[in-house]
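Just one protein chain is left out here, and the rest sit where they should.
So, subunit A:
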C-alpha cells in the first residue's frame, strides 16, 4: 500500500494541534481542537484507501486495480456530516454558557468541590453514641417479674 507523505505530515500536525487545544480550559479552543482532531481522522481514513486511482465507475475496459477504493470516501462523508452536527451543537452550548455565565471557561462542579472539602469526620456517623438511643420510653421492669420470666 502506498501513501501520500504530505497528507500524513499534515495529519500529524493536525493531531498535535488538536490535542494541545483540547487540553485548554477555554471552550472555544476546545471546540477548535475537536474540529482539528476530526479532520485529522478524516485524512487518516483517506490514507487507508491506498493509492489514488480512477473514479470507481464501472467500465469493461478498465483494469480493476486502476480504481480507487470508494469505501473510505463513504466513511469520510459520514464522519464529516457527524462532526458538522456536533460542532454546531457545541457552538450552541458555548454561546449559551456565555449568555448565562459571561465566561468562556469550563466551570467547576460545585457539588464536587463541596464533597471534596467535606472533613473526614461525619457528625452523624462518627460522633460519640449517646447512652440512650432508643426512641421508646424506658420503663423499669420490676425485679420480681424478671425473675418470674427467667423461671
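One rule holds for everything that comes next: a contact is a pair of C-beta atoms (placed from the backbone, for glycine too) under 8 Å apart; a residue touches a chain by one contact, two chains touch by 3 or more; residues count from 1.
Methods note: contacts and distances are computed from a predicted model.
UniProt records the chain missing from this view under the protein name "Na+/H+ antiporter subunit D", selected from "ABC transporter ATP-binding protein", "Heterodisulfide reductase subunit A", "Cell division protein FtsL" or "Na+/H+ antiporter subunit D". Remark: the omitted chain is touched by one listed residue; of A:55, A:100 or A:128 this is A:100. Although one chain is not shown, part of subunit A still touches it, namely residues 1, 22, 27, 30, 34, 37-38, 41, 44-45, 47-48, 71-72, 75, 78-79, 82, 85-86, 89-90, 93-94, 96-97, 100-101, 106-107, 109-112, 115, 118, 124.
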